[in-house]
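Notes to accompany the following structure.
Partial complex: the chains shown occupy the same locations as in the complete assembly.
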């Protein structure tokens, strides 16, 4: 089941650089693993912003929430979720 | 080059059903062709709305505008465009 | 799987009363059937507005969209969908 | 009498983890008691957010306000209240 998720990162200016770097490294490692496992189907950067557009493929709402909560940057992101479904005009087998 | 595009369709209630059906059939045929050619990379329906989320892969802004203008439903859609780029945490070869 | 859905009805003022009444009667009949089947879990009126707040229990996004599309008033409603999940503080067996 | 309430939690980043954990534990205990007593009729998590959607069943506005004010997290939540009533198409005895 597919979900469109936008994430906008807002680290507090007072956070020490070490802590920020550590958080980002953990986030990157987890993102890589989730992409390889297939649940984080797509991940793009929004040009000019510290934000991304993602497509997740998970069994349901519970799994999506658990996944997003597990992201190291979760406490510092504004997240919006939009449930997607098959478009009647889609001919791509990969957009299911 | 990738662009995130949302399209929300608003057909005037006064449009005859024949005309609406013809427009939708033309739109569907063109969407299929553009997906097969590769420029309309992804196409999903937003659950509960007459709207879609799409990813386009085109050489640039000019080509994106020409493509969107050519859609039969263009005059009846509210369109928003967001330029995307490679995310540093992306490990998927397909998100380029 | 649960979804929070708000629906705001906006019938065009020019719609003949007969047609409006017929649409509402069909909507009511379908709403009753879906509630009895269990997919339309809750349905409340927003005080002072021609709008409702609903909770749907469906297998996934596809089924939610198909259900909402099947509503006779769908073309005349502004719909917003929010995916829900189990709250860690919930002790009610019915909110699953 | 039913009310639809959304709560979005925003703990200040500077709050010590001990204090945050204590507040959350108190909130959870009170939420459990209010659900068992029946005034907190439904409680769901919004997928992807530190927020909930709730339905309260209280005698009136005064009791609703007193209840919400008594929540340990009240000073850290953005709350919106919508009064609900019986929907003419509802056939569920539980949505009263």
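Order of writing sets the chain letters: A, B, C and D. Residues in each chain are counted from 1.
Everything below uses one rule, namely that a residue touches a chain if its C-beta (ideal position, glycine included) is under 8 Å from a C-beta of that chain, and two chains touch if they have at least 3 such contacts.
Computed from a prediction, not measured in an experiment: that's the story for all the values here.
Participant: Given 4 placed copies of the single sequence, how many copies form the entire complex?
Facilitator: Copies in the complete complex: 10.
As a working rule, only the chains that are shown with their structure count from here on.
Participant: Between chain A and chain D, what is the separation of their C-alpha centroids in Å?
Facilitator: Distance between chain centres, rounded to whole Å: 28 Å.
Participant: Would you mind pulling out the distance in Å between where the CA atoms of chain B average out and where those of chain D do?
Facilitator: Inter-chain centre distance comes to 40 Å.
Participant: With centres defined as the mean C-alpha position, give me the chain A-chain B separation in Å.
Facilitator: Roughly 22 Å separates the two chain centres.
Participant: Any chance you could list the residues of chain B touching two or more other chains?
Facilitator: Chain B, residues with two or more chain partners: 45, 47-48.
Participant: Which word fits the touch map of the chains here: line, ring, star, complete or other?
Facilitator: Looks like something else, not a line, ring, star or complete graph.
Participant: Identify every two-chain combination in which the chains touch.
Facilitator: According to the stated criterion, the contacting chain pairs are A-B, A-C, A-D, B-C, C-D.
Participant: Enumerate the contact residues on chain B facing chain A in the complex.
Facilitator: It is residues 2, 4, 27-28, 31-32, 35-36, 42-48, 52-53, 55, 82-92, 94-95 of chain B that touch chain A.
Participant: Mind listing the chain D positions that touch chain A in their complex?
Facilitator: Against chain A, chain D makes touches at 13, 45, 47-49.
Participant: Please output the residues of chain A touching chain D within their complex, sorted ascending.
Facilitator: Spelled out, the residues of chain A in touch with chain D are 5, 12, 61-62, 64-65, 68, 75, 79-81.
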